[in-house]
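Worksheet for the structure shown next.
For this view, one protein chain was removed and the others were kept in their places.
For subunit A:
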Amino acid sequence: MLPRLISNSWPQAIFLPQLPEVLGLQDTEVYKATVKDDLTKWQNVLKAHSSVDWLIVIVENDAKKKNKTNILPRTSIVDKIRNDFCNKQSDRCVVLSDPLKDSSRTQESWNAFLTKLRTLLLMSFTKNLGKFEDDMRTLREKRTEPGWSFCEYFMVQEELAFVFEMLQQFEDALVQYDELDALFSQYVVNFGAGDGANWLTFFCQPVKSWNGLVLRKPIDMEKRESIQRREATLLDLRSYLFSRQCTLLLFLQRPWEVAQRALELLHNCVQELKLLEVSVPPGALDCWVFLSCLEVLQRIEGCCDRAQIDSNIAHTVGLWSYATEKLKSLGYLCGLVSEKGPNSEDLNRTVDLLAGLGAERPETANTAQSPYKKLKEALSSVEAFEKHYLDLSHATIEMYTSIGRIRSAKFVGKDLAEFYMRKKAPQKAEIYLQGALKNYLAEGWALPITHTRKQLAECQKHLGQIENYLQTSSLLASDRHLTEEERRHFCREILDFASQPSDSPGHKIVLPMHSFAQLRDLHFDPSNAVVHVGGVLSIEITMYSQMPVPVHVEQIVVNVHFSIEKNSYRKTAEWLTKHKTANGIINFPPETAPFPVSQNSLPALELYEMFERSPSDNSLNTTGIICRNVHMLLRRQESSSSLEMPSGVVLEEGPHVLRCSLVTLEPGANKITFRTQAKEPGTYTLRQLCASVGSVWFVLPHIYPIVQYDVYSQEPQLHVEPLADSLLAGIPQKVKFTVTTGHYTVKNGDSLQLSNAEAMLILCPVESRAVVYSNTREQSSDAVLRIQSSDKVTSISLPAAPAYHVIEFELEVLSLPSAPALGGESDMLGTPEPHRKYKDKQKTGHCMVTTDHKVSIDCPWSIYSTVIALTFSVPFRTTHALLSSGTRKYVQVCVENLSDLDFQLSDSYLDTGDGTDLQPVPLNTQSQQHIHSKQSLFFVWELKWTEEPPPSLPCRFSVGFSPASEEQLSISLKPYTYEFQVENFFTLYNVKAEISPPSGMEYCRTGSLCSLEVLITRLSDLLEVDKDEALTESDEHFSTKLMYEVVDNSSNWAVCGKSCGVISMPVAAEATHRVHMEVMPLFAGYLPLPDVRLFKYLPHHSAHSSQLDADSWIENDSLSVDKHGDEQPDGSSLGSRGSVHSVCSGEHKGLPMPRLQALPAGQVFNSSSGTQVLVIPSQDDHVLEVSVT
């Protein structure tokens, strides 16, 4: 068929090739006779057709050739022909030798022939096509000229396409059509821009026929001819062009491109008709598109198998969807989507549309499912339309779903829902709307949500789902994407329903609150959300109404959950006030529920540290981490998407509610205040918020974050605490009294009865005031405190104060100084030990001695007395020492100020008792002295006596003191006293040591022995203190055993020989004992003399241990052996006597040992202490030892 369509301008040789002459030449004669003439004639014919493409083939016979082996090459027929015809083109003559034989030579010659033929054919085509294309291009260039016609040009370029198609060059053929397509589109666009071409006006004629694409025939001759006759409409041209493109694409095995191009074409055609302002009867285009879609789909189905189609739904689904859409609009147009069916006008329109379809084409007449038949049937009746429309819709939805284009599927579903709504079948529409809405909600498409909700509202209204309808209405009424009027409409729907008298009273319709109003913030007053029993708590909430009009709410109710706190201490005011430091405002996060950004966006973990402390000592009881939004994180995923389900809201009923009646909620923020009187102590948790409008209840099921308030009840309490860190004894100190009234109301005349402690005075200043504070630390009143004191009781009358208030006042107390009774515990060496009771508390030596005073207070609210212990610290620490100078004795008292205050000391006095003639002579003459904080002051007295003094002397030191800073004190303060005893203060022995250089030397030298002379002199006769175990009596002479020991602790001396020994000392005045020993100085310089110690030597069998420490025993083993020897014989003769210092201890190594008792410091006077001896270095000692410390 194709060649018929190609014009005569093409060289016939190409398409009707005059086969080259094949000459089976036998000899030259024959050639000359006939063949040459024939060839000449043929050549003339070719010339007449101006064809330049020819080829002469000479077939040679092999056998013949062999016979004429010696023929000259020049004279062969081949040469002759070449000479005659191929003057310039020698390649136009080909020799084919023995074509029927099977030899290599034959093969070769065939190959050569075919190659030549192919080359020449290609050359010929190239030349001719090039020429044609040039002509075509020239024609196209003329398109701006007035007479140019697109149809004419169309035919020319199509011819080229035919040529390519015939040559099986489908790709090239397709390019020709695509170019035509693009050119035409360009013209249409330009026309739209005002640049119209004359020829285009022809395409603007009204559309009269809309019979769709025809793809079953390779060439739609009918349409082609109409184009040729320039009678084609735009749809005709487009249809024809597409049918050709389709054919070629199918040849190229690209059916999916057909589908995709078809969709583009259909969209494009609709646009072009609009652009060219072509008048189209209503529905005509829909018919055309519907038919075309189905035609394309059927054509594709015709050339693909099922599996291929199924796997390429993505390409075809667009056409399905488009067809569905168009059928739907046809249905609406022709009145097929209604309850009543089409009216006469609709029927007329249907008839017109069907007329435009024309008669069915012969090629589809036999097929049962042809697009033409389908459309005709669908438009024939309401039932048929429904069937076809549902078929198409379901197929499309299924396809979209299968390729994952859920949104597109939902969109078709929404159309279907609309269809059902028109058909008054809302129950069928509902699933589609719900499905679409769920999808939009999950993905957060705000506008589609609004649109779908509007549809759904209508659907639910028809279905009579009152709750669902009201809920959707509330959502729509709060939807900002709707106009004010629409929102009002939906709001009115709710209010109208609410105002209707309900058929069953008490029936409630529970709706979620978030669409109606949102809880923005909540504010407690008092701000710590803690209130005592009977107190008033107000809660102010801010509700943001989403409704477009003011809504009268009958009541707003907050359900409160009450729980008795297990930890009873939580209920104390201190704990609660300490733990709620927030300003009492709780903000609620704005609800993001309507448009979740994504399903996966779970709220972030809200983790908080939790510390629970013990109330008594504030130590940590428990600690942990609390996740505050567990309910958000752990809830089921599905529930988050079922936001539309009202069933999830359960109205809680409880005995504890906060209520606020007759409130008008204006659009926007509203403040609502709840007031409640606290009843039972415990914790109250706000659970639900409900607003009731008639029988409609809007419920906020959970108030989150958790809001709580606490109610507590408290017993009255009295606290007494010092104002300063610690109270000092001896001077007036301020103490703060705090009465926490709790539930008790303090009446006029109520008083605190303080039973006086012995050593503590309560001072009563004239103008002392009590201040009454409210629970929130606001001062409410103050009053003068009236205090009445008697011997035993101090009565403080309290000012009247209501319950849950605090009364505070200050009193001054004075602890009378009392020196710790030291008695026998002092020793002559100084440093009296602190009182045993306080020893444990002393961590360092500088802690103050404390005394406790207990005060028992009778409170008006209790039959029991409150005992309060106040601890006072003695600001001073006192030590004493006995100092000797020969037989003269001095007492030194050191007063150390441990407090942070400065004091003035005055009138120091040492009382030695009346019974003795001892006279302390003070060496300090100043009467007043200042003692600063952390400093010490010394007082010294010389003891003088005339008679023999007693062995023990009780002393009492007293000094007046007052704080240095205060000018005047209202009362006279008691002096500070310190009692101690001085014992054994009478000097018995004088020890004198002397070192003399070796004889003949002037100075001592290092390394050379020097002599040490120790002179022990008894200073008194037998005294009371001498009567102990060591005393022996013979012939009225008394003697005592003493041990001396020479020790050099500073290692300056090396004692040679015995360093110690036992001597028997006569107990008589001026009795002396001389000891001589050798010492060697180890260093040069002024060296202090080695120490000489004296001990009493006591018999071994006594149960008392010595005062010598174990170290010295071990150090000097020889001594211990020595002592054993000396002691053994006479040990039994001595009686034992108790001693103040004796402390039991086990005997060393189980052996009987003599005991040593150090002589008290007051009994021995070392007259050589402090003296030094000059030691010069020895001559041969060249080594100078330098020790650097």
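Here is the rule we go by: a contact is a pair of C-beta atoms (placed from the backbone, for glycine too) under 8 Å apart; a residue touches a chain by one contact, two chains touch by 3 or more; residues count from 1.
Quick note on the criterion: contacts and distances are computed from a predicted model.
Engineer: Just to verify: the chain that's not displayed, which of "Trafficking protein particle complex subunit 2-like protein", "Queuine tRNA-ribosyltransferase catalytic subunit 1", "glutathione transferase" or "phospholipid:diacylglycerol acyltransferase" does UniProt list as its protein name?
Structural biologist: The missing chain's protein name, per its UniProt entry, is "Trafficking protein particle complex subunit 2-like protein".
Engineer: Which listed residue, A:274, A:424 or A:679, touches the chain dropped from view?
Structural biologist: Going through A:274, A:424 or A:679 one by one, A:274 is the residue touching the chain not shown.
Engineer: Touching the absent chain in the whole complex: find that residue among A:134, A:171 or A:264.
Structural biologist: A:264
Engineer: Would you mind spotting which of A:282, A:404 or A:590 touches the chain that isn't drawn?
Structural biologist: A:404
Engineer: Among the options A:318, A:975 or A:997, which residue touches the chain absent from this view?
Structural biologist: Among A:318, A:975 or A:997, only A:318 touches the chain that is not shown.
Engineer: For the chain that got dropped from the picture, name the residues of subunit A it touches.
Structural biologist: 189, 192-193, 260, 263-264, 266-267, 270-271, 274-275, 314-315, 318, 322, 325, 404-405, 408
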